[in-house]
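In this view, the complex is presented without one of its protein chains, the others remaining in place.
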Amino acid sequence: MTDRWFKIGLLVAPAFLITLVGGMAFTLMWGASSSFQQAGWGFYTQLTWDPVHHVYGGGVFILGSVVTTLLALCLAIPVALAIGLFTGYYFTTGPIAVMSQWVLDLLASVPSVIFGFWGLMVMVPAVRNIEMWLGVAPYGVGLFSGSVVLATMMIPLTASLIRESVATVSAELKEGALALGATPLEVVRHIVWPISLPGIGSAIMLGFGRAIGETMAVTMVVGNANHLPTHLFDPTNTIASLIASEFGETSDPVVVAHLIHLGLILLALSLAAGMLGRYIIRKQS
Amino acid sequence: MMSVPTTFRVIDLRVSIGVDAIIRGISMDFFANTVTSIMGPSGCGKTTFIRCMNRLHELVPSIQVSGDIVLFNQNIFSVNPMLIRRQVGMVFQRPNPFPTMSIFENVVAGYRLNGIRLAKSESSQIVETSLLKAGLWHEVKDSLHRKGAFLSGGQQQRLCIARALAMDPSVLLLDEPTSALDPKSTSHIEDLIAELKESVSIIMVTHNIGQASRVSDYTAFFLAGELVEYGTTQKLFTVPDDPRTEEYLSRKFG
Partner (left out) sequence: MHSSLGTDAKLSRRVLQDRLFKLILVGVALGVVLLLTTIIGFVIQQGISVINWSFFTHLPQPPGASHSGILNAILGTLMLTVLASLISIPVGIWCGVAMAEHPLHPLVKWAQVSVDGIQSIPSILFGIMAYLWVVVPMGQFSAVSGAVALSMIMLPIVIRAVEEAVRRVPTTMREASLALGVSPFRTTIKVVIPCALNGILTGSLLGVSRISGETAPLLFTAFGSPFLVISIFQPVQSMPILIYNYATSPYADWQQIGWGASLVLILFCFVLSVGTRWVFKR
């Protein structure tokens, strides 16, 4: 008797998960439906978000999210690659490697609100100094600060994933190349790099997916200005950050629908990155 | 040969997985209080065969079985497999004591896991007799409540035999029980098998011809899913009827 229920339960579980995801998708679609109807495709090209005059466009936030994340990616990738190669290839054992790994694990477990806090208190004043020196408006907060904080948060995760991928390159191959007289750099370039490239690519995609949905740290330093940045240091806004600051504040169902619409776009971007990352991994193995 | 009571009767058993026929129509009887060896080259279906006898083959999703297996006049395919498995003990190729349980708990695992409550004195009694039968009692009696990880492979395998014997089975299935063990542990277990047949009928799969000739009363030779020859060990090893048996034995011994 229990065994029949057990068998049924084992099949109900996956069905439950599929329904759960379906329910999530339905909830968001349903919540955003009035936004689809009212704004239509114009929502994506409209660059004004003005609740006072009832003009709602998502363009700024979509671009803001993508630009902030891409900039963060540009900052984080070289560093994450260096750390990944450092701990996955050059110093796989020994106190320095262990210490570095510890710091990375520790940082990976630090909640994003604390990165935001640090960004606000330490980095923003520093950026303000740079801005004064450069002669641009010294807000401190803005696109650049948002990207730097985001990059800081991405580095531990991306570096760990890259290290894992680099470390899977078999010792025989590396030793084989060294035995032919290659320098360690040439081993990296001709052996390690091509083999771990899919892993690195997927690490970057997963990092992108995580970063674009990241809310708190960005919302604290990006400036929350609902316009497109005109230069690197200009305050701007992202989807996640807009939702964080507006969703709880408004009781207007129209605004709620537009915010959920933006949330769906964010979801699509992050799902695409996640799926691409996983696709790269699967293709490799 | 027919004077001894039978345990299992296998009638035209055919097993296939997908399009591959694993067993192609085997019929044979097994006798009480004897050791029967099933030998043959790898891939001959001997492990699949023995796993059908307690219906453990059903773990393979796409497996197809026809024919009948009767145990003491009861068709095993017409009752709940759990009832059959409690009457028929099994020991596997690799020792597999439960790592989360102590030695004591491992021996009475068949009761505990089936939700059968035993009085404390009863379970102690079962543990002692089973471990004595398995020849392990004197080695472990002072550490019954420790987990079995410190035991050697041979000791672990004897613990698994004790676990099967604790359920007081009428038949014990051994699936290459010594294939993962060193020679000393192997001979220890072979001695044990010879002693055990007093109280339980044993059906053993082996890839080791020497083992079959040393411990078994009857031997069956399987080839490509068919039963080539079945008879007393002495006859099969000295004057086999079938040239394929002769060839297999000479090649293996040669």
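First chain written, first letter: the chains are A and B, and each begins at residue 1.
Definition applied: contacts are C-beta pairs under 8 Å (C-beta built on N, C-alpha and C of every residue); 3 or more make two chains touch, one makes a residue touch a chain.
Because the structure is a prediction, the values reported are computed rather than measured.
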- Query: Pick from A:47, A:66 or A:79: which residue touches the chain that isn't shown?
  - Reply: A:79
- In the whole complex, of B:103, B:151, B:164 or B:249, the residue touching the missing chain would be B:164
- Touch criterion as defined above, residue of A:58, A:142 or A:209 at the omitted chain: A:209
- Task: Write down which of A:9, A:40, A:125 or A:194 is the residue touching the left-out chain.
- Result: A:9
- Query: Residues on subunit B that touch the omitted chain in the whole complex?
  - Reply: 54, 56, 59, 61, 82-87, 89-90, 92, 94, 96-100, 109-110, 112-115, 160, 163-164, 167
- Query: What residue numbers in subunit A mark contact with the hidden partner chain?
  - Reply: 2-3, 5-7, 9-18, 20-21, 24, 27-28, 31, 78-79, 82-83, 85-87, 90, 96, 100, 102-118, 120-122, 152, 155-156, 181, 183-186, 188, 209, 212-216, 220, 240, 243-244, 247-248, 259-260, 263, 266-267, 270-271, 273-275, 278
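In this section, only the chains that are shown with their structure count from here on.
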- Separation of subunit A from subunit B, taking each centre as the mean of its C-alpha atoms, in whole Å: 57
